[in-house]
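Note that one protein chain is taken out, while the other chains of the complex remain in position.
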Amino acid sequence: MHVMEGFLPTPWWQVWFAISIPVIAFGIYKMNKLVNEKREILPLLAVAGAFIFVLSSLKLPSVTGSCSHPTGTGVAAIIFGPAISAVLGVIVLLYQALFLAHGGLTTLGANVFSMGIVGPVVAYLVYKTGMKANLNFYLVVFLAATLGDWATYVTTSVELALAFPDPTGGFVTSFGRFATVFALTQVPLAIMEGAVTALLFKYVINVKSDVLVELKVVEESVVRKLRGLSS
Amino acid sequence: MTILETRGLTYSYPDGNVALKDINIKIDKGKKIAFVGQNGSGKSTLFMLLNGTMKPGEGEVLFHDVPFKYNSKSLREIRKSVGIVFQNSDDQLFAPTVYQDVAFGPANLDYPKEKLETCVNRALEQVGLTNFKDRPPHHLSGGQKKRVAIAGVMAMEPEVLILDEPLSNLDPVGADEIMDLLNEFNHYGSTIIISTHDVDLAYRWSDYVYLMSDSELIGEGAPEVLFRQTELLKLAGLRSPSSLEVYHELERRGLAKGYLSPKTLPELVNALRPPELMWVDAPHGVKEDDTLNLGILYGEYSPNSPYEAINARVLHIHPDGKAIVELKRRSIKAGGILLYDTDSYSYPEILNIIEEGDVTFVGAMGKKSKILAEEDGIFLDVTSGVIDRSILTALCGKRCLILTGGGMVEHAFKRIREYVELSGIELNVGTFNTGEELPWLEVLEESAEGFRV
Partner (left out) sequence: MTNILDDYALMSPLRYRNNWLKLTIVAFGLLAGVSAYSPIPPFFIALCMSFATVFLGKTPFRFYLKLLLAPLGFAAVGVLIIAFFSGTGAELYSFRLASYPLTVRADGLELAMLVLARSISGMCCLYFLALTTPMIELFSVLKKSGLPGSVVELSMLIYRYIFVFLDMAVQIKFAQTVRLGYGNFKKSFRSFGMLGSTLFIRSWDQGEKLFVSMNSRCYDGKMTMFETRRPVKLPELLLTSAYFLSTLTLFYLTRGVSII
């Protein structure tokens, strides 16, 4: 969920920039280290960023017929981890604002925090935990993507509630309101993106799993097990 | 002088499939080489081995007689001198603007700023895309993208230029432009290697051909020789070149002469056998083996030019006064071709030539010349295959003007001269403003009638 341009007042939009920038700086540092080790990572990151942008510009199939787009945070986090997802996230969000009018420039900080940092971190943690617990791969992917998107939506609600607190109830009441209203669209959307992400990974495992193995996303043994199951 | 060589080159993919088996090739400097074979015969893999992208399983690749070393410094040297243009331009154009993409090579070769700008601008000018400098690649057509890709490699001033299926996805005009470009680069000394499954292209364009099939080299040689071996071509899953096929059919019917390998349309026309024997009225007292002067013939009796002076040797005299004679012909007028160098372009000058010289056929070669002609409203009768069409037109006695620039003037002049020598037909060819001979116009100035019979 993108916060649109101009929605957050001073000083809030600066606050989120202040929080996000150090995290992104860390992401850049990690990325540079990785690129210096393995030169071929840079073109891969580039096509990954382009892929995430294009994916997020497609319309998700929906039961109600409403128009919604995937965020791509689940895919990015699982494949590249949270640090690099933050860097890719900044660039993709900038392009989304400038090319698709999703989000904005003053709200870039807030959107990066919710969609580029919190979302991927949660998705990544869920993914790693799930794999360690030896749960079914597709279930883990689904949960990682869905919970990642929920975390994003909750964070956005926090950002809005902080900027527009209730006169009597303060932050908490306001947060409750924003979260409840947006839940109507965001909760099912997250579930849909989770399902689509799991399906996406299923097709990739069946067709070109070496990509995922090479990037250390899944183990070879897991792939074989999954292939054995579905064939 | 061998510039690139492979010895016993073998390569297999990680999954075990053999891509190349024992390839031994020797590429000569400054030549035009074509690798011909079906899709999947191993051509692209070979190219990746020739620029160091892949390392051979067995065997070695040599550049200027030095084997490849696969450390980063040596690879850089190799890739500077051996440039590759990939089949799909989207794989090769990755910068946001045309300028930035062409500048990529020079920038990474650490050229200082001025040299970088010069190289990039020169490369863009050579491919005719100077006005597209700040366009993003997704606003370009397929042919334009291919030209940017070529410019990007040429900006690095390589000695060898390798192109993988350069004409795929190009329309005929685009394809002609690319081949003109490659010929120009070759004229200035670059060694050009292409891969193609288009036998006609390989046959008429290259100096030397390698035939590949199923990961192996099954034949090599000059195109005139190699493409006659129909069994080999069948093995490679290829057809014969069309002009050779037409020529064979003509030969079988006795309509063509000699053991020839015509590559272009003018050569094919030249191979047609004009009527050699004729019945004529024998003047009184003529015996066999005498020479008769038949005067000047025209029409179907002079296929090579509008008028021909014919001498005939009497072979047999028939009782009723007719003789069978064998003709020996000499053309006395053919048309002519004038080459105009557009590097010193002057519109009034051209108009003057067209009027005074009674030019009825105008062509332009090269992007620059075509643009100049278009801007000034000069009507072009032909823009592709210009040299061949002009020769054919001149054979019919007409006068042609070819507008072209730079190295292409010399190249065209050479080709037309070669045809004149090979065919024995007297075509007048001259260049206009490069200071060389102007026999045509001099004659013209003396007497306008002198040239008309």
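Should a chain be cited, it is by its letter among A and B, assigned in written order, with residues numbered from 1 in that chain.
What we mean here is this: a contact is a pair of C-beta atoms (placed from the backbone, for glycine too) under 8 Å apart; a residue touches a chain by one contact, two chains touch by 3 or more.
All values derive from a computational prediction rather than experimental measurement.
Undergrad: Using the touch definition from the top, which of A:V15, A:A50 or A:L125 touches the missing chain?
TA: The single option touching the absent chain is A:A50.
Undergrad: With respect to the chain omitted from the figure, which of A:L42, A:L125 or A:V187 is a touching residue?
TA: Checking each option in A:L42, A:L125 or A:V187, the one touching the absent chain turns out to be A:L42.
Undergrad: Which of B:V18, B:L62 or B:A95 sits in contact with the chain that's absent?
TA: With B:V18, B:L62 or B:A95 as choices, the missing chain is touched by B:A95.
Undergrad: Can you tell me which of B:G30, B:P136 or B:G407 touches the chain that was removed from the display?
TA: The single option touching the absent chain is B:P136.
Undergrad: In the whole complex, not just what's shown, which of A:A18, A:L98 or A:L135 touches the removed chain?
TA: A:L98
Undergrad: Mind pulling the chain B residues that touch the left-out chain?
TA: So the residues of chain B touching the missing chain come out as 48, 51, 53, 75-76, 79-80, 83-84, 86, 88, 90-97, 99-100, 103-105, 107-110, 116, 133-134, 136-139, 152-153, 156.
Undergrad: In the full complex, which residues of chain A touch the absent chain?
TA: On the side of chain A, residues 1-10, 13, 28, 31-32, 35, 39-40, 42-51, 53-55, 57-58, 60-63, 75, 87, 91-92, 94-95, 97-102, 104-106, 160, 164, 166-168, 174, 177-178, 181-182, 195-196, 199-204, 207-208, 211 touch the unshown chain.
Keep this in mind: only the chains that are shown with their structure count from here on.
Undergrad: In whole angstrom, what separates the CA-based centres of chain A and chain B?
TA: 55
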